[in-house]
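We show some of the complex, not the whole, and keep each chain where it was.
Labels run A and B following the written order; every chain starts at residue 1.
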Amino acid sequence: LLKETETTEPQTGSIRDDITVKEGDSVLLYLAPRKSWLVKAGDADLHTHAGIINLKKIIGMKFGQSVESSLGRNLTLLRPRLPDKIMRIQRLTQIVYPKDMGLISALTGLGNGDIVVECGTGSGALTIFLANAVSPTGRVYTFESRRDFAELAAKNIRKAGLEHIVELNVEDFSRKEKFPFKADVAVVDVGDPWTIVPQMRRALKGSGFLVGICPTFNQAEKLVTTLEGNEFVDIGTYEVILRPIDAREGRTRPSTRMVIAHSAFLTFARKST
Amino acid sequence: LLKETETTEPQTGSIRDDITVKEGDSVLLYLAPRKSWLVKAGDADLHTHAGIINLKKIIGMKFGQSVESSLGRNLTLLRPRLPDKIMRIQRLTQIVYPKDMGLISALTGLGNGDIVVECGTGSGALTIFLANAVSPTGRVYTFESRRDFAELAAKNIRKAGLEHIVELNVEDFSRKEKFPFKADVAVVDVGDPWTIVPQMRRALKGSGFLVGICPTFNQAEKLVTTLEGNEFVDIGTYEVILRPIDAREGRTRPSTRMVIAHSAFLTFARKST
């Protein structure tokens, strides 16, 4: 673990190199803040207000390099990472924001091998995040009662390449008597989370974490009081306020606008038995 | 992926069951909010203000069950998860808080297989978080110039069981000419992060993420202006404000106290070439 002044030889050559764009690769073309396009290398020309970009020309370039548009603008070829994909999924529902996903992951300590149960798949944004967090040996069992949401979520999860981690159940979670697993973490993103606390208890291991995502104070309050009455311990509710800062030489300040001033209250609790 | 009303048979029996406390297991004894103790099953009696707890008696119990203290108080046996361990490591330095770790993970999309370089290991709290996030096939190359910090960090990382993921270099990062890896994500937690931007560029893949952790706005400003002058794109700075909520029946409100009102500004950027 502890090295002196020499670092070890890398295990594989691949970790030494920049990555080459191959045909069919997803590429995030970055022009400016909030001006970027997620494309596929090799597809037809992309037309933007900054000119036309030839998506065949980018094959063979390295991620990090720039391509010039027909109007002489440079766009950087960024390698899409998880949040680039999540924030661009097709949606039928409000999705959970990265600021909230981050706290869920950090406070529950999500990691490889964890079994997660999710109630309320919605468009699948959080499902994708959870599946990535428990990869490669964990599993996410997610439940969605509306078929249209479930079908969209399935499409989004497949696009993210995480279908082998996820089992998506088109089913009314509130009627569920038995679960063929015991989860380390249960995440609830439905309008009335307090109604399914008994199901959540059954789906959770002893000591497992329950996380509730509630847009309103009223929901958070009902969830917390129900958890208190159902032998959950270590209960805490938080709001994550993400404050963008405009950092510029000699005139740095918090941004004057905040696009997401509030999303949800996050409640955390652990199952005692 | 998409299941109808029947869930699959679990892959292994182990995911169906509650977990039994075995001798030598870490156990978090939970009494009340901010009143919990991280112990080892089988160790000598634990003496607390709530009475004495016999740590031999808990062997064979299930996580989630409660043990009674000599004063008749019940303590829940919680299975420690990553944040329980991280927040209790031995420290010589200020550590990064879960609220900030979460945003780093969520905005960079950290996951299994990622190569991470960290400058400023400190006590190793963030190193442990990053190592868990990229497990089992990723790797964290961390650099710390102070031997005392590095030795403590090594001890903490080993205790977290993540030493196979981490390479800890006792070395002055700012003098580093070559790196035997190219990282997907670089994390800088030093006092003058702008001075090592060239080294960070060399350690990063094209399109890789740089994350800077800066307590003051002056540091964030200098880091951002340096990144702008060094071909980084998609630069953004954020502060995570974690607001605790007191959810109680009929009288829910934000907590009147906030223990951590500010920790750091987090800057994110991606390397163009």
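As a working rule, a contact is a pair of C-beta atoms (placed from the backbone, for glycine too) under 8 Å apart; a residue touches a chain by one contact, two chains touch by 3 or more.
If you're wondering where the values come from, they're calculated on a predicted model, not measured in any experiment.
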Exercise. Count all the copies in this homomeric complex, not only the 2 that are shown.
Key: 4
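What we mean here is this: only the chains that are shown with their structure count from here on.
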Quiz item: Considering chain A as a copy of chain B, what rotation angle in degrees (nearest 5) results from a C-alpha superposition of the former onto the latter?
Solution: 180
Practice problem: With chain centres taken as the means of their Cα atoms, state the distance from chain A to chain B in Å. | Solution: 18
Quiz item: Where on chain B does chain A make contact in their complex?
Solution: 1-5, 7-11, 15-19, 30, 33, 36, 62-66, 76-79, 81-84, 98-99, 101-109, 111-112, 115, 129, 132-133, 135-137, 139, 141, 150-151, 154, 157-158, 163, 166-171, 179-182, 184, 205-209, 217, 220-221, 223-225, 233-250, 252, 254, 265, 267, 270-273
